[in-house]
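Of the protein chains in this complex, all but one are displayed in their positions.
Take a look at chain A:
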Amino acid sequence: MQGTAKALPGAAHGPKVRARRESGLSIPTLWVTAAWRPRKERGSQPGTPGSEGGSGALSGKSFNSSRKGVPGGTGLGSRTQGGWGPGPGRVLLQVQAPGRGRGPRAGPAWEPGLRPLHPPALGSHARPLGYAQAPPRQIRLRSVPPPPARVYLPCRRRRSRRCWTRRPAPSHRPAARDWLSAVQSEGPERGRAFPAGAPEAGAPGCACAVRAAGLVPAELRSWAVVGQAWSVGSGSAAATGWGAACRMPEIRVTPLGAGQDVGRSCILVSIGGKNVMLDCGMHMGFNDDRRFPDFSYITRNGRLTDFLDCVIISHFHLDHCGALPYFSEMVGYDGPIYMTHPTQAICPILLEDYRKIAVDKKGEANFFTSQMIKDCMKKVVAVHLHQTVQVDDELEIKAYYAGHVLGAAMFQIKVGSESVVYTGDYNMTPDRHLGAAWIDKCRPNLLITESTYATTIRDSKRCRERDFLKKVHETVERGGKVLIPVFALGRAQELCILLETFWERVNLKAPIYFSTGLTEKANHYYKLFITWTNQKIRKTFVQRNMFEFKHIKAFDRAFADNPGPMVVFATPGMLHAGQSLQIFRKWAGNEKNMVIMPGYCVQGTVGHKILSGQRKLEMEGRQVLEVKMQVEYMSFSAHADAKGIMQLVGQAEPESVLLVHGEAKKMEFLKQKIEQEFRVNCYMPANGETVTLPTSPSIPVGISLGLLKREMAQGLLPSAKKPRLLHGTLIMKDSSFQLVSSEQALKELGLAEHQLRFTCRVHLHDSRKEQETAARVYSHLKSVLKDHCVQHLPDGSVTVESILIQAAAHSEDPGTKVLLVSWTYQDEELGSYLTSLLKKGLPQAPS
């Protein structure tokens, strides 16, 4: 438990709970925004602890003052309280305990702006943050420039719509970024930061910041929601937990489990104002509170249903769904839970099995009951592969085949143009019974991928299978017994198919057993959900169902003592309980026997211990079990290896990658590889850490077909040198946005066009007749303006495009002619150019 110990959820869990108890804050992370600190310090690099400590205190103070200044609290204030995510100015304050080996990560290799702090003991928000009270901690401050072009300031939005008309001309108006810097330089007093004419923050109808986010109707709608949330938040700020996220153009991810760890997968994602929980697993390495994710992180007092829009379960393994009944029935969640059909079918059976072991065998109290499992499953909505499920008007999810176990799926979560893909566990190489994971080039903003085998590149499957069969064969030949601990569904079927075909080919007689109960049922599931298996099995199932085994028989406990060779598949797969452990204890003393671990073992399990070379095991009741039997590890886990992970990243083409479900050290390696190869940012937050990704969603509006077609008709590709501009008027009415031509806009608003026309008199010395002057003007202009349409009309006038030129005699001076040049405001440039051209006179006519 060293090295990665702090990455284990247990470690992260403990201090967090403590921290909360001391501080009354539910925040494991703290973000301090630049808005509250003098600019000088914002620019400072991580320097001496002293100065940083000072700024930390300052930020604490200003935090308070800002709260006082704006009754009801600003968005930033309440968000920081809620503990979920950073403010827009990206200055990170990292507090860390010294000597915990986190130094290097805080170094230059850091991702800009995305490493939040780990929970220190923070002072309550009612008094200055008490860093001084925690002297042994090293405080690091880092300034990170705000992401380009997009700065989202919740308080800006709070200006009412009225200010649009009063806004000064664009050149005088500070851009959002300028405004931010203004705030920064002016320090904590935020009232001053508003441009003139802006009403106080807190005005109703905050849908005014047209510029930054402004034009998205969806955003307008969610702003209203934000407004509500804030008003709620200001009243009972403590009630706003993680879920009080507001609509920000950013994606936030916080793993509650599986962050730099395997087991207890549970990841919170906030995207486009929607909060989604991905997986809800248990940890096999713990038997106490730490086995389930800490759902109080989401909200402490509120109902989970109010904070989560949906829960998605990727597959039926307990480290991905084991905490579900606890979460939905004991903590309380009534929203939808999405999973695929096979997962929905199998998941309750595994949960029931888990419950039985926990309650009946270990005698745990306060565990979820069978009825809770049933009630929980009633909240499940089954999804098809590739079906686009509309969770609500804006949030949609879509499942892709993941190939890890029957029914395993990857999920795409999409709000507007922002999307996240969560892979769950997946396998990129097809095996004997499942196909390979596949995803289209969906270009998500973020890909959250498992990384169990982050550093492993597995040799060919064929070699592994040959090895496995050889070892089994040899042991059986010399009369030994082979124990293969498996989980009832998944690898079990794969290895059964492998042994079944081998037994048939080599004509072996030694019995193969499969521990009863679940497994028979399991095979039945495979038969009924055959559409989820691979192509070959699907094609041949009518003739021969691969899951009807001839050589493999049901196991009975008495068989374990039978003499002679045998092969037994027993559950569970990590030797942490149940039948597999019983058989293991019986057979461990004989060196003729063999145990083959076909998959990953979580720390703390017997499987993990024997794989790491331990040969004397302490069992219950202080017994010591000496392991003499051979221990083999063969990776048949259906997880993608490093190559497979890279392959998936290549397939999906994400803008950034986030690693979960793996060990920290290995992740580090893969992270570097991904960053090198794909030139995308890669994150690996620990449990409780938040990653925030700014996004820049484009704004969908409706363009009138007439305008679009007119534009398209002029050729599709604008030349690089002279880009052609589309001109139009954007009409914003309620939440609808329409881009139309200016003429149409006038018409739609019922306004008449006001024509502004100029006529200039240009005097020319020319004694010839008017017609001749006109002709000379014509030939002159024709020669100068080669790209324009110059015409000589029969009535003697000359036109250049729509500009009219007429020649008239001067009333007093017969030697002078007056040219009347007339144009509209729209042709002003050309018109004024023409007058200046004509003013210079005409070239001497050829006589």
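Heads up, the rule we're going with is that contacts are C-beta pairs under 8 Å (C-beta built on N, C-alpha and C of every residue); 3 or more make two chains touch, one makes a residue touch a chain; residues count from 1.
Methods note: contacts and distances are computed from a predicted model.
Participant: Could you tell me which of "1-aminocyclopropane-1-carboxylate synthase", "Integrator complex subunit 9", "TRASH domain-containing protein" or "28S ribosomal protein S22, mitochondrial-like" is the UniProt name of the chain missing from the displayed complex?
Facilitator: Options "1-aminocyclopropane-1-carboxylate synthase", "Integrator complex subunit 9", "TRASH domain-containing protein" or "28S ribosomal protein S22, mitochondrial-like" narrow down to "Integrator complex subunit 9" for the missing chain.
Participant: One chain isn't shown here. Among A:E450, A:E500, A:D641 or A:E711, which residue touches it?
Facilitator: Only one of A:E450, A:E500, A:D641 or A:E711 touches the chain omitted from view, namely A:E711.
Participant: Write down which of A:D288, A:D734, A:D795 or A:E812 is the residue touching the left-out chain.
Facilitator: A:D734
Participant: So which of A:I530, A:L611 or A:V660 would be touching the chain we can't see?
Facilitator: Candidates A:I530, A:L611 or A:V660; residue touching the omitted chain: A:I530.
Participant: Of A:M634, A:V680, A:L785 or A:L842, which one is in contact with the hidden chain?
Facilitator: That would be A:L785, which touches the missing chain.
Participant: Could you tell me which of A:L385, A:L469 or A:A775 touches the chain that is not displayed?
Facilitator: Within the whole complex, the residue contacting the unshown chain is A:L385.
Participant: Suppose we count only contacts with the excluded chain; which residues of chain A make the list?
Facilitator: Residues of chain A in touch with the missing chain: 149-150, 161-162, 164-165, 167, 170, 173, 175-176, 210-215, 249, 341, 344-345, 382, 384-389, 398, 417, 521, 524-525, 527-531, 541-542, 696-705, 708, 711-712, 716, 718, 722-734, 738-739, 742-743, 745-746, 749, 751-763, 784-785, 787-788, 801, 821, 825-830, 832-833, 835-836, 838-839.
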